[in-house]
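Removed from the display is one protein chain of the complex; every other protein chain stays in position.
And then chain A:
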Amino acid sequence: MTMPSHTAPTPAPAAVPARPAVDWPGSLKDAATAAFVALLLTVPLVGLRTVDRPTGLSIEARPDEVIASIVLVFLGRLGLGLIRQGLALPVLVLALAAAAVGLALPMPTQVLRLVLVAGGGIIALRAAITLTTGRSKLSQAERDRRMDRVAAKVQHATKYIAPVAIAFAVALPLTPLADRQLLDIGILLLTYIMLGWGLNIVVGLAGLLDLGYVAFYAVGAYSYALLAHYFGLSFWVCLPLAGVLAACSGVLLGFPVLRLRGDYFAIVTLGFGEIIRIILVNWYQFTGGPNGISGIPRPSFFGIADFTRTPPEGMAAFHELFGLEFSPLHRIVFMYYLILALALVVNVFTLRVRKLPLGRAWEALREDEIASASLGINRTNMKLAAFAIAAMFGGFAGSFFATRQGFISPESFTFIESAIILAIVVLGGMGSQIGVVVATLLVIGLPEAFRELADYRMLAFGMGMVVIMLWRPRGLLAHRDPTILLHGGKTPRVNAGAAR
């Protein structure tokens, strides 16, 4: 590769005499330190792989990958250091060259190619930004202010974006584009949007960190599955019941733990989520254990018509009722509209409740618990309400999930699900409804689009969470305007929330 030219110290400073001299020994030392850390990190785990052999476990050395990662870390760190010292142009050229090499030449592994292209691309981007703005890096505060402005604009534009987005979502199944796969992805996205909006009530509005939201999702799903299995109840009877049961479990859990402080609360909700999952696994006489429940009945068209070609006794066929050609897609389209409606219910509820005393009490509690308690807000009741309502929505989503899948097992309700939903809320910007949508598209949509990279999906997911948090700790579209202002918002606005 062309990279070693970096290490030749003399020519470059002479080329740009106007700038202060580049601190070559310092940069090299810094890059070497980073490379040494990379060496320590990669030697045991990347360089030595365990291999299953018939005779037992054995080990295989992969020195090339260790060397590759060390070289990449060294060059990357050096490049960043040099950009900061005003050598953006040569670094840009070299980084682009590296990316091109990664694209064009054959590489021993795909990972190496990916790292080369991505790393070269990022450094080239960084260098390009430096060249255009003349500065290497915005300060954190400056970047925050910029992003806040963008977020505020997006929030204000929501008035116009939201109807368009909803119209698009409504029209989607009617367009010729809509095939089974697209609708399935749409249903998946909408399910997570609904869960995100539901959790947003607890995390975004009431400011309680819930790490076990998936428990209520599970309660809803199992409520429907078990009620249908043991009592033969239909989806439309079970949907409200599932919500009620989930809300009850929310109250049951919330009552003892809501007086705990932030992190303790988080860990208890996590524990509760695990307890529910363990119960589902172990109480196999009732819940089917790890095998789950299969053959969960599909929903009918509001109890009037069925989506099968030959409906059971006493039920009309959907396609006959509306005089349509039979198509298995009808059910999917119906499911799509169902979850869209459920999600919009959550959204409308959240938007309205913010204007009610209850919602204002939540926002007050989030901003300052002690102050609001001293102003006479009943902390426990308010939090309990938030918890129960969010749990109810989780329960709805859960019973939808059960009827869509037709099969559920405890596998679907692991901690990682809770983490994903929480990540959606926090990455989007806590309390921001549009943020949830954007974050869902990022967190769920992107990995769906790159299904081929299945193995690397969760890896990239974890890394993405870290990167977004580093880049924008308050979430992508965090922007807290008070919902209600005195004098109808005529007083000069202060971005009060932005200070947090």
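Everything that follows uses one rule, which is that contacts are C-beta pairs under 8 Å (C-beta built on N, C-alpha and C of every residue); 3 or more make two chains touch, one makes a residue touch a chain; residues count from 1.
Convention: contacts and distances are computed from a predicted model.
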| item | value |
| --- | --- |
| The complex's invisible chain, by UniProt name, from "D-methionine transport system ATP-binding protein", "Acyl-protein synthetase", "Pyruvate dehydrogenase E1 component beta subunit" or "Branched-chain amino acid ABC transporter permease LivH" | "Branched-chain amino acid ABC transporter permease LivH" |
| Which residue of A:A100, A:L260, A:I377 or A:L441 touches the chain not shown here | A:L260 |
| Per the touch definition above, residue among A:L125, A:L356 or A:I416 touching the missing chain | A:I416 |
| Selected from A:G86, A:G271 or A:P447 as touching the chain missing from the view | A:G271 |
| Among A:L41, A:V170, A:V251 or A:I377, the residue in touch with the chain that has been omitted | A:L41 |
| Where the missing chain touches chain A, by residue | 37, 40-41, 43-46, 48-50, 52, 56-59, 203, 209, 256-257, 259-264, 266-268, 270-272, 274-275, 278-279, 282, 370-371, 415-416, 419, 422-423, 426-427, 430, 455-456, 458-459, 461-466, 469-470, 473-474, 500 |
